[in-house]
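Every protein chain but one is kept in place in this view of the complex.
Up next is subunit A:
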Amino acid sequence: MLKGVTRLVSRVHKLDPGHFLRLGTQAPQSLAAHLDNQVSFESPRAISCTSENDPAKHEEKHEGQHYNLPLQDMKTIFPHGLPPRYAMQMKTFNEACLMVRKPALELLHYLKNTNFAHPAVRYVLYGEKGTGKTLSLCHIIHFCAKQDWLILHIPDAHLWVKDCRDLLQSSYNKQRFDQPLEASVWLKNFKTTNERFLNQIKIQEKYVWNKRESIEKGSSLGEVVEQGITRVRNATDAVGIVLKELKRQSSLGIFHLLVAVDGVNALWGRTTLKREDKSPIAAEELALIHNLRKMVKNDWNGGAIVMTLSQTGSLFKPRKAYLPQELLGKEGFDALDPFIPILVGNYNPKEFESCIQYYLENSWLQHEKAHTEEGKKELLFLSNGNPGQLERLCAYL
């Protein structure tokens, strides 16, 4: 195996494209790790990477450079938040590097200067498909996690309005519907992220699950979450309680709350879910959506609300739609008004260069022409600077 690896290494250094592609999936990971060590000795990654790993200290001079997120943190902060292709890239390269870009820097600046006595400000990241909204959101979440905020991360609100197998009629409110599976999955991930807060926060009201079970005032939030995870039937109500309590208590100033919702336009759109008599369900009839809508209203203070609009995964919206009013609709815009819209655009030349360098350094681009000027120009033209498109193109090279 080792001989094979060394032979492959020497082959790769000669930039032989065909052989690399014929390898199985097992080899690249170890190969990448091996090459990583080699490459970091040979060429300093000053162009594409920065050593400043704390998001709080990121500034404009770091713009365009990648910074490393420790893999251990990734498991706790992002149990469910990363886009699938990025997760694959993370697994392949065995490291998580995120590019520092202007929209994220702008948001960081606002967040650093937040006044926690004022009502929570809403920020909406919007932009065309594949420009990096979700990853910018992940950057912000990393920053807030490092600053010890409580992260309320809903990775994709679209998942809650489509393809739900079991809808139960809510026990709390007869007109609404519960989604036990989605709620319990989310609760598990929420627990992983915010382990340390769960025991500190105490609920301030008594909640009765049913005739036999109830939860007393003063018990910790962790118990509510446990109840939701174990008793899947009550998971949606548990989520509702968690959201309500967090909203109430963040105003008290014990912790800072970051509400991060990806695909927030799902909250005011149509759903594909139907009742037994095939009549469609509106979004507000789902208990999860109803509670989440209350969460993104700015009648609480002590934190911030960061949201992204996403056409990918949205229902009944045309593919080219990316502007706030198109995706949110009238209802959504009125509900979110006033908010700060932040545009996330394609790569500018510096960022593009940095991205290509990063791929080259990780030996992701195996084509001979990949590091030439013409090759880069061709990639720029083909992808038009769109990060998602560039990533897909480079996957073939």
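The rule we apply is simple: a residue touches a chain if its C-beta (ideal position, glycine included) is under 8 Å from a C-beta of that chain, and two chains touch if they have at least 3 such contacts; residues count from 1.
Note that in this section contacts and distances are computed from a predicted model.
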UniProt protein name of the chain not shown, from "Guanine nucleotide-binding protein G(I)/G(S)/G(T) subunit beta-3a", "Myotubularin-related protein 9", "Mitochondrial ribosomal protein S35" or "AP complex subunit sigma": "Mitochondrial ribosomal protein S35"
Selected residue (touches chain absent from view) among A:M88, A:L252 or A:I340: A:I340
Per the touch definition above, residue among A:Q65, A:S170, A:T271 or A:N301 touching the missing chain: A:N301
Contact residue for the chain not shown (choose from A:P79, A:P119, A:G222 or A:G375): A:P119
Missing-chain contacts mapped onto subunit A: 109-110, 113, 115, 117-119, 121, 298-299, 301, 323-326, 334, 337-343
